[in-house]
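The complex is shown incomplete by one protein chain, all other protein chains being positioned as in the whole.
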Amino acid sequence: MIVVMKSGTPLAEIERVSQEIRSWDITPEKLEGTHKVVIGLVGDTAEIDPRQIQNLSHCIEQVLRVKKPFKRASKEFRYGEPSEVVVPTPNGPVTFGQNHPLVVVAGPCSVENEEMIVKTALAVKAAGAQFLRGGAYKPRTSPYAFQGHGESALELLAKARVVTGLGIITEVMDTADIDKVASVADVVQIGARNMQNFSLLRKVGATLKPILLKRGPSATIEEWLMAAEYILAAGNPNVILCERGIRTFDQQYTRNTLDISAIPVLRTLTHLPIMIDPSHATGFSEFVSTMAMASIAAGTDSLMIEVHPNPAKALSDGPQSLTIEAFEQLMQEMAPLSKFFGRWAKNDSATVMPKFAAKVATMAGV
Amino acid sequence: MIVVMKSGTPLAEIERVSQEIRSWDITPEKLEGTHKVVIGLVGDTAEIDPRQIQNLSHCIEQVLRVKKPFKRASKEFRYGEPSEVVVPTPNGPVTFGQNHPLVVVAGPCSVENEEMIVKTALAVKAAGAQFLRGGAYKPRTSPYAFQGHGESALELLAKARVVTGLGIITEVMDTADIDKVASVADVVQIGARNMQNFSLLRKVGATLKPILLKRGPSATIEEWLMAAEYILAAGNPNVILCERGIRTFDQQYTRNTLDISAIPVLRTLTHLPIMIDPSHATGFSEFVSTMAMASIAAGTDSLMIEVHPNPAKALSDGPQSLTIEAFEQLMQEMAPLSKFFGRWAKNDSATVMPKFAAKVATMAGV
Amino acid sequence: MIVVMKSGTPLAEIERVSQEIRSWDITPEKLEGTHKVVIGLVGDTAEIDPRQIQNLSHCIEQVLRVKKPFKRASKEFRYGEPSEVVVPTPNGPVTFGQNHPLVVVAGPCSVENEEMIVKTALAVKAAGAQFLRGGAYKPRTSPYAFQGHGESALELLAKARVVTGLGIITEVMDTADIDKVASVADVVQIGARNMQNFSLLRKVGATLKPILLKRGPSATIEEWLMAAEYILAAGNPNVILCERGIRTFDQQYTRNTLDISAIPVLRTLTHLPIMIDPSHATGFSEFVSTMAMASIAAGTDSLMIEVHPNPAKALSDGPQSLTIEAFEQLMQEMAPLSKFFGRWAKNDSATVMPKFAAKVATMAGV
Partner (left out) sequence: MIVVMKSGTPLAEIERVSQEIRSWDITPEKLEGTHKVVIGLVGDTAEIDPRQIQNLSHCIEQVLRVKKPFKRASKEFRYGEPSEVVVPTPNGPVTFGQNHPLVVVAGPCSVENEEMIVKTALAVKAAGAQFLRGGAYKPRTSPYAFQGHGESALELLAKARVVTGLGIITEVMDTADIDKVASVADVVQIGARNMQNFSLLRKVGATLKPILLKRGPSATIEEWLMAAEYILAAGNPNVILCERGIRTFDQQYTRNTLDISAIPVLRTLTHLPIMIDPSHATGFSEFVSTMAMASIAAGTDSLMIEVHPNPAKALSDGPQSLTIEAFEQLMQEMAPLSKFFGRWAKNDSATVMPKFAAKVATMAGV
């Protein structure tokens, strides 16, 4: 349930209404939108009659019930205002969100050794990435496959962070490892296979760390948003959704099928920022560049690209990794397209067209 | 099997080699590429030893066996040269192909009456479309649903063609109707449900009419190319492939899942031109525009957009149809993006970036 | 809409009511059930008020509207009474239906030559099959694969029919071939790929020939029943539904996934008889026997089993074909299980258990 306050409502009145609501054992969450203040009601609101709230103040414009099963993740909960996930990194804060430049995350599938991770980090930074990805704990189909170097890999990521100033994104697989991972990672990743590991979701939700929630390969969009809701409901508002390809009947030429239409669909359902991972989605480096371009045109807020100094010798996921050179070239291609859409960090040249993304972002009505 | 001739081989020598091959009961198909002449061998080549052919002439650079199950549809068969499907329309020839401007096809799901089809045709032409789509024979899940006006709808399409000069694309469902449909249509459509109606494929393959082959909602890319091969093998080289969304486990927010990665995958497999239909793929007009933009960025050669003067009253597929105004706006958005990629018909403004599509089109090796 | 007449209503009164209904441009279809007479109303019944009909006669027990999109195929349309498809064969009539013995159809994927088809026919007859299957026209993914011997294969099937007295089931792919195929076949098969070839459905619906309608590999149960409705709506009540495996994400160890739960689901939705084809479903002969047993336990009315005298040399689908010996063994295994369920033709031994199928067949309410 949300309470929309009239424009110009004095702060004291908003505070008074919030206090009143609190007295009913409901937690009010204040959101200052561009035009209005909205109060989201968190708790058991099923029994509350909207008119009861309406009567609290003549400054209340309307009281709306969120009908979607995902409450906090729904667009309605923020009255159409996209949320922003601000991640402090050594190089400064980076914001994921619809009204912000494209954020590029790059790096290898797994952290193999110091030389390779530092080399890759320096290269992707030079090419323009804001985050380094790299797996310390790797979920692998086979128990006999390389499982990641674990804790020692976390140390190497910390080193790469110091050297480059890049933010770090790495995956946590076990509730027991959350603190350890969160001490190094700027964004903690929940992998696709753990999207419905509800214990893990609840526990990362109990932190305030930004969370990258990958879509399960066979998860519906609603299940994905419900998984995000677990994190949000536990108190952590910093969730980024990452589409990484879904499992379909055709697996001959691509590993998964990148569901780009998830982007416009999510825009109608949620305020959360979106990342696309074309590397895992396609499984082959030769398709990454085209799908990255398509994702930008569809309005993604962020891209995750697998990069390896020597893909042929990668310990995992070599076929889908770009070489450093290929990544540099991709950045060269992405920059003008992102500028075209008004979504490039150093937006030094005029954009060809009015912000396409902005149009998408407008609220069509709750 | 293909025979690559050395650059500068005299025509007479190519003719001599072709004659020789013909004497083995194999049909040689000459393709004049930008740099070289390639002879495709059609027939039972399984028993032929490539060295046998190599020995025919010192002007033969190499003899290559096409390993893909789809022979004529494969990129190798044209030695990496994309094919062009040139469609004569009253307004002049329109070419579908990788090195040509984006072709826009627009119109209603089905032809309802003269006023609506002529009105729509005039509007989409004014907005910049080159083709009018409209169903006369409609494949419907229910026998009790509107099945299309059939022959009388064909006459209305003929009228809209005269009035606007637009090319006409309409579907044929029965081998018995091919002549009738082909007499009106500039491009004959094989619908998704008939993608493996092999009798129909063989019979449209026996004409030279351009054929739009929609991908079956659960067809693999290989099955789709094999369906194209039926048409090509019957002698008709004018095939355009149309992706219109595949069936997956998630059908809650979109009707199908648009498989945009089919574009880069097809580029590595086939020389045939590609069309994307975001209307059927998503099933909702609000997602069409974003997916059209993504498709352009991924390098599609053509787009098919459903447009209806009054979607709320459409006899079929209303929810996925754009209004005329929405289509005009979409064209306004698509034009600068297509220009950006160097793929807009009236390419009067400078492109921001070297042709992206060209890069994709280059032959990485047979 | 159906009109349920009270028990004991005189024939003349039923006739009078039917006449009255006919005067409204609605066709009444009389069904004499075991206990009651039901009149199905065919035509545009949307505007009719049930009370209007109720008032026609005091012998009318109730008037029910069929809510399912498939009307004639729905269980309601026959007031829960399973339909029977009686096929006259040289050996006598064979009935497909819930209250009848299991019908076994066996034979090769395609008719290869006279010797093999006659040999197979004799063998499967000796083992207890009632029908011979064999393809004359084969839908093949590749235009270069064996397409069936066509008309000459039909002649061989006719010969096998004369020699063995078995009924013949063979597929039609083109509306132009229906008469030719129907002149030989006792049951005409619509293949999985043509399940939504609506022209073909309408035209076989215009005959009274029993039709075997295979489920498309990605067709929902509702789409399948709607396809059956095309045939029923065209006037042909003799439809048998055949499940032959659906396409899923896992195609590593089986060609398709046999959806056995389609059996109990169909029992709640339709009166039509059901056949299971474990050969196409699994794609491997080693799994056929187990899945045949499971299908019998789930209550199938019929089984279609691929049998070839020499699977290793089959022109198509060898890996899924049983040898003649394996088929004989399977019949030995199926007989006691079918007897156990009271569904074996020569039901000479006592059944262990009261008819399981009968329980399933009872009408739980319309």
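When the chains are written out, they are named A, B and C in that same order, and each has its own residue count from 1.
The rule is short, and it goes like this: contacts are C-beta pairs under 8 Å (C-beta built on N, C-alpha and C of every residue); 3 or more make two chains touch, one makes a residue touch a chain.
Values in this document were obtained by computation on a predicted structure and should not be read as measured data.
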item	value
Selected residue (touches chain absent from view) among A:Glu84, A:Asp174 or A:Glu286	A:Asp174
Which of C:Ser57, C:Asn91, C:Thr207 or C:Thr254 contacts the chain that the document leaves out	C:Thr254
Of B:Ser199, B:Ser218 or B:Gln320, the one touching the omitted chain in the full complex	B:Ser218
Contacts of subunit C with the absent chain, listed as residue ranges	218, 220-222, 246-250, 252-254, 257-261, 263-265, 268-269, 281-282, 286-287, 290-291, 293-299, 333, 336-337, 340, 352-353, 356, 360
Where the unshown chain meets subunit B, residue by residue	218, 247-249, 251
Touching residues on subunit A - with respect to the absent chain	69, 71, 139-144, 147, 173-176, 193-194, 196-199, 202, 217-218, 223, 226, 229-230, 233-234, 247
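Note that only the chains that are shown with their structure count from here on.
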item	value
Rounded Å distance between subunit A and subunit B, as computed from the means of their C-alpha atoms	37
Per-residue multi-chain contacts in subunit C, two or more chains	218, 247
